[in-house]
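All protein chains of the complex are present and in place, except for one that has been dropped.
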Amino acid sequence: MKVLKDLFEDYRFVVSFTILCALLLLAILSLFSPHDPTLWGTAPRDIKPSWEHLFGTNSKGQDLFWQAAFAVRNSLIIALIAASLSRVIAVLVGMVAGYKGGMTGTVLMFFSDVFLVIPLFLIIVMLAMLVRERMNLVTLGLLLAAFGWSWDARVIRSQILSLRERGFTQTAVLSGTGTVRLVLNEYMPFTTPLIFSTLINNMAWVIGLEITLAFLGLVNMDIPTLGTMLQWAISYQAILLGYWWWIVTPIVLSVLLFVALYWLSVSISEYLDPRTRIQRVGA
Amino acid sequence: MNKPVLRTENLKAFYVLDVHGDQTVVKAVNGVNLHIRENEVYGIAGESGCGKSTLLKTLYGAIEPPLRLMGGKVYYRVVDEELDASRLSAEDKRYLRWEFISYVPQGSMSVHNPVLKLKETFHDFISAHLSGKTREEAFEIAKAWLVELGLPTKILDAYPHQLSGGMKQRVTIALAALLKPKVIICDEPTTALDVVVQRGVVQLLKSIQRELQNSIVLVTHDMGIHANVADRIAIMYAGVIVEEAPAATVFGSPQHPYTRYLINSLPRFGDKSARESAPGNPPLLSNLPGGCPFHPRCPYVLEICKREMPETVALNQNHKAACWLVVEREDGKTP
Partner (left out) sequence: MEKLLEVDRLTKVFTLGTMISRVRITAVDNVSFFVRPAEIFALAGESGCGKTTTARIILGFEQATSGQVIHKERPERDSKHRKVWFSESIQAIFQDPFSTFNPLRIVDRYFFETVRHYKLEDNREATIKRIDQKLKAVGLSYEEVAGRYPSEFSGGQLQRISIARALLTDPILMIADEPVSMVDASLRMSIVNLFKKLKEDIGVSVLYITHDLATAYYVSDRIAIMFRGNIVEMGPVEQVLMEPRHPYTRLLRESIPEVDPDMRWSEMITLTDIEQEEYLRRGCKFAGRCPMVMDVCKDIMPQDITVGDVQVKCHLYNSPSSGSS
């Protein structure tokens, strides 16, 4: 618990942790929703926020509070699928390319570079158009995972390259340690903070991209996410009609989510930074 | 006798570190009295983590947090007038630096700006002292000085990466001496250099001293270098000077047990007899033992050593040591 105590000394961690907890709670509440979020007309239309409808209702006759709960949950699910999967790819590619080097490393880095230089966004849009019919949370997560790993693979590779030159690598080899164990035991403690902070950053990227794709109408509009919520509000011209709560809800939630993820990543990676960890171990 | 050009009085400088709420005090300089005379090479010897680099920073007045001056004074003797270094204004300090005192920090050879020619980097340093002189005149002075020291002048037009480590180190030292300062402080100038290059650096230090007749404070852990250049040597251990004497005395009849270990453990050519290191490990400056800091490693330890730090005793005019063994012996002599 010392870890949490140390982390709670950082105000950024406190703020982001609180926001995330609140958003998670909201997402969990969706399990107890009285309405099916895909159905229309389960509530009166266009009502301002009130005690009965906390976030108001929209022109489709849906309670925005419950819509928001589903949206946050689904956006987080997409982000988790995409970010975790792309971390696995990034770690594998980065570590193999860094430790093995040679021809294998060159080939892997070539692929990673290809993903870096191609116009990612256009290709994602094109692919999204192709699979639009079968687009659900998982396919969207997979699609974004396939494109979100290349830069982080490169970062991990460069870290492994420098760790490989450190004396303890040679000590481990002379101790008879095999490659897999060497990477797991010796390098992982240094790489974990990096993986962690890129995981959170990648989640933020995925959420942002999902909003963009929804905005372009390239996802399944029936599934409530932060992006589709915003898209519906705009297509019903909520601003012009004065239904500000319809458009403010997804925007505020997205901003909160971004801020929380960003500060969480900053404060945790500062805490896990090997340099400060060595100081703590030494103290 | 010469008046000291640089003098300290019970100098104390500690690092105060704060790691996640735990405060650590590193007593790097813990009551040091130095008298550096005019026209001498003063060697300070000690192992890593004994506080010798911190002592130099304090002498030069380069005290930056987390390092804090906790007590004592540093005096510079500028034109027959003794100045308290801690009371100097920033402007005075800037003026005294390079003209009165120069400092060649450890590894300074690798801090040159890689994209500037050496002369440009160098000009940035001394431009404050060259009012009334054009750049070209300044370079002429620098060139003439390099010629005098037997270094090639083309190096001023070179980029740092074009020179070997030894050459960079020699240029750095030569340029630190350009404005003919009264005191030059060198921190480990020969460390990480090859032996043949080390010899070149020592050769340069000697010729600078001969030319300027000034004082050079030379810090290194290498006793061989001290034997070769230093007039007087101070042995530093855990933030204090434990012994100070002319070079021949330090090597000929060392008094402090630590000095003896240091001298006797040095391997010599033509003598393969067994050499012993001091037992144990140097103490952490953040966690010093009570009394004399050497007592846990000392084979002659007395009860009093564990309780009290010995005073520095003068064995004769030039030879001082801080050790209870010496105190007791000297007391026995004078009834």
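Order as written gives the chain letters A and B; numbering starts at 1 within each chain.
To be clear about the criterion, a residue touches a chain if its C-beta (ideal position, glycine included) is under 8 Å from a C-beta of that chain, and two chains touch if they have at least 3 such contacts.
What you see is a predicted model, and the numbers here were worked out from it, not measured in a lab.
A.B. asks: Of the residues listed, B:Gly31, B:Gly51, B:Pro105 or B:Gly166, which one is in contact with the missing chain?
C.D. replies: With B:Gly31, B:Gly51, B:Pro105 or B:Gly166 as choices, the missing chain is touched by B:Gly166.
A.B. asks: Taking the full complex into account, what residues of chain A touch the chain not shown?
C.D. replies: 166-168, 170-178, 185-186, 189-190, 274, 277-278, 281-282
A.B. asks: Contact with the hidden chain only, please: which chain B residues?
C.D. replies: That gives, for chain B, the contact residues 47-49, 150, 152, 163-164, 166-167, 194-200, 202-203, 221-225, 227-229, 247-248, 251, 258, 261-263, 265-270, 272, 274-278, 281-282.
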